[in-house]
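One protein chain is absent from this view; the other protein chains keep their places.
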Amino acid sequence: MYTEKVMEHFRNPRNVGEIEDADGIGQVGNAKCGDIMKIFLKIDENDIITDVKFLTFGCGSAIASSSMATELIKGKHIDEAVALTNKAVIEALGGLPRVKVHCSVLAEQAVKSALFDYATKSGKVIAGIEDYQPDEDVHDHDDEQL
Amino acid sequence: MYTEKVMEHFRNPRNVGEIEDADGIGQVGNAKCGDIMKIFLKIDENDIITDVKFLTFGCGSAIASSSMATELIKGKHIDEAVALTNKAVIEALGGLPRVKVHCSVLAEQAVKSALFDYATKSGKVIAGIEDYQPDEDVHDHDDEQL
Amino acid sequence: MRQVYLDNAATTMVHKEVVETMNKYYGNLFGNPSSIYDFGQTAKKAISSAREKIASVINANPDEVYFTGGGSESDNWAIKGVMTANRKKGNHIITTKIEHHAVLHTCEYLAKNGYEVTYLNVDSDGLISLKALEESIKDTTVMVSIMFANNEIGTIQPIKEIGDIAKRHGVLFHTDAVQAFGHVPIDVKEMNIDLLSASAHKIHGPKGVGMLYVRKGIKIDNLIHGGAQESKKRAGTENVPGICGFAKAAEMALETMNDKMASISVLRDKFLTEIPKKIENVKLNGHPTKRLPGNVNFSFEFIEGESLLLYLDMEGISASSGSACTSGSLDPSHVLMAIGLPHEIAHGSLRLSLSEFNTEEDVDYTIEKLIGVVHRLRQMSPLYIRRK
Partner (left out) sequence: MRQVYLDNAATTMVHKEVVETMNKYYGNLFGNPSSIYDFGQTAKKAISSAREKIASVINANPDEVYFTGGGSESDNWAIKGVMTANRKKGNHIITTKIEHHAVLHTCEYLAKNGYEVTYLNVDSDGLISLKALEESIKDTTVMVSIMFANNEIGTIQPIKEIGDIAKRHGVLFHTDAVQAFGHVPIDVKEMNIDLLSASAHKIHGPKGVGMLYVRKGIKIDNLIHGGAQESKKRAGTENVPGICGFAKAAEMALETMNDKMASISVLRDKFLTEIPKKIENVKLNGHPTKRLPGNVNFSFEFIEGESLLLYLDMEGISASSGSACTSGSLDPSHVLMAIGLPHEIAHGSLRLSLSEFNTEEDVDYTIEKLIGVVHRLRQMSPLYIRRK
């Protein structure tokens, strides 16, 4: 069902946990649908993401997507991080079953949501998430399995 | 499907053939339904069946029933022969599948028909077949198999 | 690594005696039972004897047992066959909210085609209300279809009482006994069951074989029309090896039923008592006592079932979350919804289903691993961490 890469990130998820004094926190998804992702960002004065942690309630691919997304933005400038797409997450994971694609979307949105929080708190403008609203419609759980 | 006795009579049918100068000949059934039985009787002055032969176009149980029926009436008085029932044939054969019961009925009727022919030709009255008419309705082929 | 198979409600390991039986018919005895030559007849006799064995498990007459291609086919046939054949009597069928999809989706299909369906509620243990059942019967009711035992939470319904109600009101009673057949005693005569579905692969028999018991005299349309097999009620060249394998499995199940019920429920009860002791925030799903000997179902709060299964799989433990038959979908199980679980708790459900091949060591090993896995997942869960 899952690629080796997905399983590897699921088995050993990177960056699990909280950041007490996070500069940005984003949470998307809801328990009803079975996935919640929460991302914590530590961002330095040059807008570089120096630390990132996540907490995820969800399936294997949700955990792997969170892990991969945090890896992909760690050490990056916020402008780079905001450009992270779910496609990039999927690619980095070597693919996801079609019914699990929403997990990667969730990861993208969790990152954006945390950046939006940082932007709001810090008064900065990050191009691309000016009016950020996480999209609730990504949970197309009835999709046919690949 | 068939009892050992049926198979034995089918494998080695008794009394196959014709009697050139038969005293009574009966034929029942039709090719359309897939069974025809023809019975030839040789009857002596004491109304004893001294010889009997049959020709049958039909399935295994039709051949076995003919064979058994001829055995059961051979050497018998015509009053005994006329009393031959399909039940007796079935019993003597150790049973028949339900869909094949009509074969035994056919055998009974072939005997009766030959006796009727004898009665007609000889001007005798045989109790039980005064107005003999073979019954065409015994072919209930759609019966459920046992 | 230790392998612990705890998904026997999904499917079971085939008994080696069953495989041997089947191989006999794959070998020299491959004849078509509808043929009249010798080894076709051998196949035919084998089917007759299989039918007797299967019938004896539920106290039916052999000629009331029809072989099918599995439990789903049996359910579809029972419901569509009876409803269409008795259309003049009415168009109403009563079922429950916790049926297997083979029943539910069949009813939904009927509903789209002019039939009326009542879905009975169940209580938090998964039991229907006999009163509600009785009240829902009306003039147009043709049949009641209520499962014997639930595949997810293991709850066993009051079948005899349901049968009595159906009989009293002159409606037919079908029960999906796929999870119960061969596992717990069933007597179709005493329980007034008119139709009953079973499937071989749930009792260590082959996949793709099932049966429908249809009480003599019941009007039912064919689901599969064609040849004259199965007394003209179910067409298709008989799956002789499968049928004989099913019968062998049923025979073995019947012979050992009492012993197995006792020994398997001991293991089950160890799970039922130990898990809540060792893991906090768990909820038992299904009735505490009226449940299948091999069924364990818990919800672990704050975590999600698939992750749980995958981590358990890494420890060699095979289990299930919700019905295995529907794991293609990610919707929380309709059964867990029907017993009133909130979505997030339904998502965290785990079914462990035992067979005679499980041991106490399996149980101990599983509990130990489960403690670790649940802990690990909770440490990742925003629901759990927030709570602290």
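Chains here go by letter, A, B and C, matching the order in which they are written, and residues are numbered from 1 within each.
Everything below uses one rule, namely that contacts are C-beta pairs under 8 Å (C-beta built on N, C-alpha and C of every residue); 3 or more make two chains touch, one makes a residue touch a chain.
Since this is a predicted model, take the numbers as computed values, not measurements.
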**OP:** For the chain that's not shown, point to the residue among C:N32, C:N61 or C:N281 touching it.
**Re:** C:N32
Original post:
Out of B:T56, B:T70 or B:S113, which is the one that touches the chain we can't see?
Top reply: B:T56
Original post:
Given the contact definition stated above, which residue among C:K53, C:K89, C:H174 or C:H201 touches the chain not shown here?
Top reply: C:H201
Original post:
Touching the missing chain, which residues of chain B?
Top reply: 7, 10-11, 13, 16, 18, 27, 31-38, 55-60, 62-63, 99, 141-142, 144-145
**OP:** Considering the whole complex rather than only what is displayed, give the residues of chain C touching the chain that is not shown.
**Re:** 7, 10-14, 18-19, 22-23, 26-27, 30-32, 34-40, 68-73, 75-76, 84, 100-103, 105-106, 108-109, 113, 199, 201, 206-209, 221-229, 232, 235-242, 306, 309-310, 312-313, 318-320, 323-329
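Basically, only the chains that are shown with their structure count from here on.
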**OP:** Please name the chain that ends up farthest from chain C once chain centres are defined by their CA atoms averaged.
**Re:** B
**OP:** Quick one: report the Å distance separating chain A from chain C, using the average Cα coordinate of each chain.
**Re:** 40
**OP:** Among the residues of chain A, pick out those that touch two or more other chains and give their numbers.
**Re:** none
Original post:
Touching two or more other chains, which residues of chain C qualify?
Top reply: none
